Structure formats: structure tokens, C-alpha cells
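Every protein chain of the complex appears in place save one, which is left out.
So, chain A:
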Amino acid sequence: MDRRKALKKAGLLAGATIAMPSMFSLLQSCKSETRLDWQPEFFTEEEAKTISALIDTILPATDTPGGLDVKADMFIDKVVAHTYDAEGQKYMRDAIAEFNQACKEKYGAIFPELSNSEKIEVLKDAEANSPKFNPGIWGTSVGEQEPVGFYRSMKSMAIWAYFTSEEIGENVLSYDPIPGTYEPCKPLSEVGNRWSL
């Protein structure tokens, strides 16, 4: 795929011509400083920082743990290192590079070095321009699936990594490994959060 197409898929080209920083980010003139405190198996430091920053923007810590609290970034690194073939790894590497290149063109820096408000602008644009996943039944999606692009793929991976972490899966989501009975129409208030399994 050529770069322009890739950027378009990542939603970073359409409407990206005006690179005027917002008032908020002008006031917040200093760029974010990030330092990696873990050793990736697959990602370069810059790639790892990008993934971490994406996860932190999509799933920030609130009164519940954020994506980085459950090491979603480290898990994604491990997954790409050990379950992707060479082609898949290259695609991931190229997609991150394209994503950062677009950030540079618009904001003058790669994604992890942008201010919070710039990061939000980038992701809002990506969100608005990324195709969605088709519904799925029994393990596969149905209908003609448009490629969702880097942003939504990574968002999906981040959510997967988050939901399937032990902390979220056991303590934040509703966890019941051996339900016993099936209760077909239970008031939501008696369950709370979505089932983790």
C-alpha cells in the first residue's frame, strides 16, 4: 500500500491540511516528555512510546485502572513479537511510522511527544475517519469488511489487552468463571459491569 493510502486509512489525511495549533496547545507550549520504563521485545523505543501514548489516551486511568496500569502496551508488544508473522510485523511497523509521520506533518512531532490536546485532536480525527468493524457471528465478521486502519485496529487491541488482563477481568468487570445457573433476564443493576468472560 502506498503511503498516501495508508494515511487515508488511518484517517490522518482528510482534513489535515490546516496545521494551526489550537489556542489551548499554544498555551501549553511544552511538549510531553516520555521515557520508556520497560524493555520492548519487538517495538523500537519510539514505537513503544507511540503505543503507550495511544493506550493512555484511549484508556486513561480514572477511578478505575487505565490501560497502562494493566500493562496493555507491554502485552501488545509481546503479542506482536510472538504471534505475528514477519509480514504482520512489518505492517505494524509501517503503520506506526505512517501515523507518526502524519502527526509530524500536522503538529511537528510524533504522537507521544504531542500535548494532550493535540493527541486528542489527532484521535478525534482518526475516529471520525476510520471505518468500523462489521458485526461478527461465531468467530468471524460478516459482510464486506472495509480495512479499519491502524487507529481502530490499535484501539481494538488496546481494549482486548485491557479486558483480558487479570486486574480488569477479575476485579473491574463482572467475573464469574463458574456461573452454575443461567439467569436469562436479570436486572442489569444486579450485575453491574459487563461480564469479563
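Just so it is clear, a contact is a pair of C-beta atoms (placed from the backbone, for glycine too) under 8 Å apart; a residue touches a chain by one contact, two chains touch by 3 or more; residues count from 1.
Just so it is clear, contacts and distances are computed from a predicted model.
> Missing chain, UniProt name, options "Aspartyl/glutamyl-tRNA(Asn/Gln) amidotransferase subunit C", "GMC family oxidoreductase", "GTPase" or "ATP phosphoribosyltransferase": which is it?
Answer from the record: the omitted chain is "GMC family oxidoreductase".
> For the chain that got dropped from the picture, name the residues of chain A it touches.
Here the touching residues of chain A are 57-60, 62, 64, 66, 75, 78-79, 82-85, 120, 123, 127-128, 132-140, 142-143, 152, 155-156, 159-161, 164-166, 169-170, 172-173, 176-191, 193-195, 197.
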